[in-house]
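Note that this complex is displayed minus one protein chain, with the remaining chains in position.
Let's turn to chain A:
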Amino acid sequence: MGIQKDSVRFNVSGRIFETTATTIANAGRNSLFGAMFDDNWDLQPNATGTTEHFIDRNSDCFAVLLDLLRIGELHVPPNIPEKLLYREALFYGLLDHVRSAKWGPFDGNKLHLSQSITGRAPGDGTAIRAGPDGGCCVAHGSMVHVYDWMLEEHPPITLDYQRVNDVIWADSKSIVISACERLGRGEGGMGLFSASTGELRYKFHVTHENQVKSYTAGALSFSSDYKLFSSCKGRSNEYGIGVWDQVTGKQIDFFYEPPGWSLGDADRLQWLHGTNCLLVATLFPRKDNCYVSLLDFRDKSMVWSWSDIGAPITDERRVRDAIAMEDTNSICVVNEYEDLGFMDLRFAAGSVRWSSRSRLMKGKMPDEPCYPKLALHEGQLFSSMNDSISVFCGPDWVLTSRLRNSYGGSICDFSIGGDRLFSLHSEENVFDIWETQPPPPIM
């Protein structure tokens, strides 16, 4: 940078700031400061003869951002609205600095509640999904509300105002939602939307014998090689799992549901990178029985399956969610009382090995319970139950942390992504954002 002496003076709307070129260099070339002090720009001493740089911006925010450059930490005084700070950071090209100073790499045991957002949508939430760079989207009935990492709301998404069954981020800029078909109109199905503008970019079709069919799309999943999977229910019993190419948008495969099994109603799909298989789980109470299976699309085979058909029905043994854990070759399931159970994927006909955790919840169920949900993130297992989320770690899945925010009632869904955890409450229309604090610059 072409500064002769190390000290730099700024006049920000009348307030004088003096700092060093080293501090300013922390902003990087790709910022206003980086460009301003580049050799190309021959900085002229102004009328008073001093090298003082006038900037016509909010000086309080400038002070916060200058401190961020100085010490690498973000301290926002309560009198500055966060949104204003973001605007100013965007002007200077320092938004990335703010973003990484706000929260650090995700760790389930070091989460703190950062914010709770109240939405304006009516009715119960269906699903919440964390985006790759810190944003999220929330499905309510037929609407999906999209928030960026600054938790600013973008235009909502809807597919013909049909009930949304599942929603998934294709990348940081686009979202796929699956919706019920609209009887007699051939609408519904699945669509790809821009996350920032909410416009429909592409609609996925299901074809059988070269005829486009109307269908209801359920659970969604992506594979590592850009394939999109969805459970599908067609009008004339074309039940199964559809596969689309994410790049071309064309349907490339369809796995028909075998008799006596359930695929088209699946609650959860999960792609397993290590084995190139898709986990499909249909769970109580969508069906009377639970069906969990692994599908290999290369030879259209069901390589692993488990069901509780024929098992004695007690509510304690009802599987409410299932998730595959490739590192340990097992599937984790959870029942209504948040008991965890495990099945070994290496044996074809496994049975659930329930862990003997105490049933703390038993006997004090809230009035309006939500079914437990599971999530896995970098070796940590998360399970939601009523108004709290439990974190399990280690080879024996020991309970290590519990996240609870009593406002809003039971948690109906939660999601981890972009180094954040989002949990959606069912009683009030509110969702929480949990973050890990960034590591202090000096350790």
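Following the convention adopted for this analysis, a contact is a pair of C-beta atoms (placed from the backbone, for glycine too) under 8 Å apart; a residue touches a chain by one contact, two chains touch by 3 or more; residues count from 1.
As a working rule, contacts and distances are computed from a predicted model.
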{"item": "Missing subunit (named according to UniProt) among the choices \"Mitochondrial import inner membrane translocase subunit\", \"RNA polymerase II subunit 5-mediating protein homolog\", \"Queuine tRNA-ribosyltransferase accessory subunit 2\" or \"Cullin-3A\"", "value": "\"Cullin-3A\""}
{"item": "Residue touching the undisplayed chain, where the options are A:S7, A:T22 or A:T197", "value": "A:T197"}
{"item": "For chain A, the residues touching the chain missing from this view", "value": "30-32, 35-36, 38, 40-44, 46-47, 53-56, 90-91, 93, 196-197"}
